[in-house]
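A single structure is presented below for examination.
What you see is the complex with one protein chain gone and the rest in place.
Labels for the chains are A and B, by order of writing; each one numbers its residues from 1.
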Amino acid sequence: MLEFLDSPRVFHGIYLLGSLMLFFIGLYGLLAKRHLLKIFVSIEIMELAVYLILIALATSPGETAPILSDGLLTFTGMADPIPQALTLTAIVIGVAVTALGTSMAIQYHRLTGKVGVGEMTELKD
Amino acid sequence: MTLHFTPVWFIAVPLLLAFLSPLWVRLRLLMPILLGAHVALFALALSWIPTVRVAPLLETIVIAPPLGIHLHLDAVSLLLVALFNVAGAVVSAFLWLSHAEPHLRGRPAFILILLLIAGSSGMVLTGDIFNLYVFLEIVGVSAYALTALRRDKQALEAGLKYLIVGSVAAIFILFAIVLLYLQTGQLNLAALARDFGHIPAPMQALIGLLMLIGLAIKAELFPFNFWVPDIYRGADPEITALFSGVLVKAFLFVLFHLVFLLLADPAVARTWLMALGATTMLVAEAVALRQQDLRRMLAYSSLGQVGLITLALGFASEATTAGALFHMVNHTLIKLLLFLLTALMLRRFLSVRLADLQGLGRAMPLAAGLFVLGALAVLGLPPLSGFASKLWILKGFAEAQVFWPIALILLAALLEAGYYFRWIKVFYAPEPPVTAGQAEGDWAYTPLLLIAGLLLLLGVAPFLLEDWFVQAAKALLGRGAFLESVLGVQP
Partner (left out) sequence: MNLIVKLLFLALSLTPAMTLLTWDGGVAWPLFGGITLLFDLNPVPGFFLLLLALGAPLVALPMLRGPRDEPAYALYALLLLGMQLLLLAGDFIGFFVGWEIMTWSSYLLLLRSPRTNLEGAQSYILFNLASAFLLLAGMLVFYSFTGDFRIHAVTGLNTLQQLSLLTLFGLAFLIKVGALPLHLWVPRSYDQAPDVFSAFLSALMSKMGIYALILLLTLFPEGLAGLFGQFLKGPAAGYVLAWIGVITSIVATFKAISQEDMKRLLAYSSIAQVGYIVTAIGVGSSLAIGGALFHSLVHTLVKLLLFIAIAGIVLQTGHRRFIDLGQLIGRMPISFFGVLIGIIGLAGMPPLPGFASKYLIYVSLLEAHWLLLLAAMILSSTAAFVYCYKLIYGPFLGHANSPEARVATEAPWQYLVPQIVLMGLLVALGIFPGWAIEILIDPVLTALGMTPIGAPAWGQLATAYGGYDGVVLMSVFATVFVLVTAIFFLLRGRMRQAGSPYDLSYAGEVPTAETPLHYGAGLGRELRRIPLVGWILSHSTQGFYAGLVRQTQAAAGLLSGLYSGNPQTWILLAVLILAATLTVQTLTGA
């Protein structure tokens, strides 16, 4: 009954729709939320959406993970390994940026007691 | 075993030094090592000039392109890498020789500056678009951290703002890269350039726009540059010198490198890019007229020059491109000079607002003199090097019989004169200066005098580097040669 889900078009379509929704949720959060940490969360959501698009659209239903193990000795029927490598790298980078941002936000909060992005007015003349 | 020099050293040496730095116990040695590393890499860059002239140097990592990652060293990337290392050397010499604050002399600053230079060099050298993204994020992270390094309210606020805007820009770029990969299955720049034309047109537009906006945010183009003045105001001037001198140049290069590579005919984007450059220039120069803080004023001036460079590069004729590359070099030198002077003034006067700097000419005659020199150079007045590069750009437009950019560039220069000379007048005001900070030793001026000498030399004898700039312009515009050198086939 759910065979139609295995056709690459539908499969990709669902993933694309989902990730784009995720992307726009992130964008909404980024533009509408005032709290610094919520903004970082939103940024992370947007990033994740982009990763999802990459992974989902580069893989077709039925492909196996690109790992050579006991049973699998050839590259046939495997997913493209490059997007997965790229995503792993990007996730690492994203984590680093978020960690830096969060630590800076905490320090900023300790110094000023502010958490809102709209309240940052130290630099205006 | 003989040492084998390869382009990967430009990235590997700074990274290695940065990661080894926790082993150092003697903190006093940090800055000399930083200086030494950059000087050595600069010398290495110079030694490659003859080689690169003949053919671009390809450094393959693991697998040969288009499958593997490679570094592409041609005249233009060599020029920029050399420039970045000069900038790094000047800033580290300044930090070493002057009474810089402890946070700028410590281990974090050492690591982050190395990462910044390494990442910028990587962005310029790499021949792989995902690799480009990685370097872009390395640069980004080190830049955010450097901005906030002082850890007071202003620095943290600037760092946070920079981080938010920078991450969004990076997401845009990543999105574009993902779409490119999904459409072509390629990550190698040359292969992408070959296949980009086969992508459906709406998708081309989407990718192009995402990439353009992401890079325009990073490269400080109007209307995506509203964050710049705040960041430049909040960070330490020594760090800002690196942002204006190195970071922006690297992003501008990446932007135009991609434009020239992906678009078979750069004339498609010409009007857009030129309009972007012209508005950036005029808006920034006009807004700078009202600035009361030297750091903000220099930030807008920097935006104005970025606009000028974009305008010239966007036109994409060989003369304007060569002139624009020359202007990039000049602008880096000038802004290093001006921002480092700002640092000195800040230490002496504890403020760099217009009203507080009255009579600076009496308290710091050398600094005031050097500021005048830098201002003359940035305005493009002879005999300083800014004149030669602006003339080159203008001559390029005149040769092509296109006159509106000439008029706009000259108008912008007049506006720029309006504020630079206001500051100079205040420096030489007869009122006695109010200095609250400490005086600086003469040694701090050594790197600045070096830059001043270079500005004068390049202004009087631009032919010394003429050939290099022409080669670099050809390399930047030469899409066919790039594809051929990587893929081995004529496109």
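Going forward, a contact is a pair of C-beta atoms (placed from the backbone, for glycine too) under 8 Å apart; a residue touches a chain by one contact, two chains touch by 3 or more.
The structure presented is a predicted model; accordingly, all values stated were derived computationally and were not measured.
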**Prompt:** Among the options B:Glu59, B:Asp152 or B:Glu466, which residue touches the chain absent from this view?
**Reply:** B:Glu466
**Item:** Residue among A:Val50, A:Ala90, A:Ala105 or A:Met120 that touches the chain left out of view
**Value:** A:Met120
**Item:** Residue among B:Pro32, B:Gly185 or B:Gly418 that touches the chain left out of view
**Value:** B:Gly418
**Prompt:** What chain B residues would touch the chain not displayed?
**Reply:** 161, 164-165, 168, 202, 205-206, 209-210, 213, 217, 223-224, 226-227, 229, 283, 286-290, 319, 322, 365, 369, 372, 376, 379, 381-383, 387-388, 391-392, 394-395, 397-399, 401, 403, 406-407, 410, 413-415, 417-418, 421-422, 424-426, 428, 430, 462-463, 466
**Message:** Considering the whole complex, not just the chains shown, which residues of chain A touch the missing one?
**Reply:** 27, 30-31, 39, 117-118, 120, 124
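Heads up, the rule we're going with is that only the chains that are shown with their structure count from here on.
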**Asked** How far is the middle of chain A from the middle of chain B, if each middle is the mean of its Cα atoms, in Å?
**Response** 30
**Message:** If we count contacts the way the header does, which residues on chain B are in touch with chain A in the complex?
**Reply:** 130, 133-134, 137, 140-141, 144-145, 148, 151-154, 156-161, 163-164, 167-168, 170-171, 174-175, 178, 181-182, 185, 187, 230, 233-234, 291-293, 296
**Message:** Please output the residues of chain A touching chain B within their complex, sorted ascending.
**Reply:** 30, 36, 39, 43, 46-47, 50, 53-54, 57-58, 80, 82-83, 86, 89-90, 93, 96-97, 100-101, 104-105, 107-108, 111-112, 117, 120, 122-123, 125
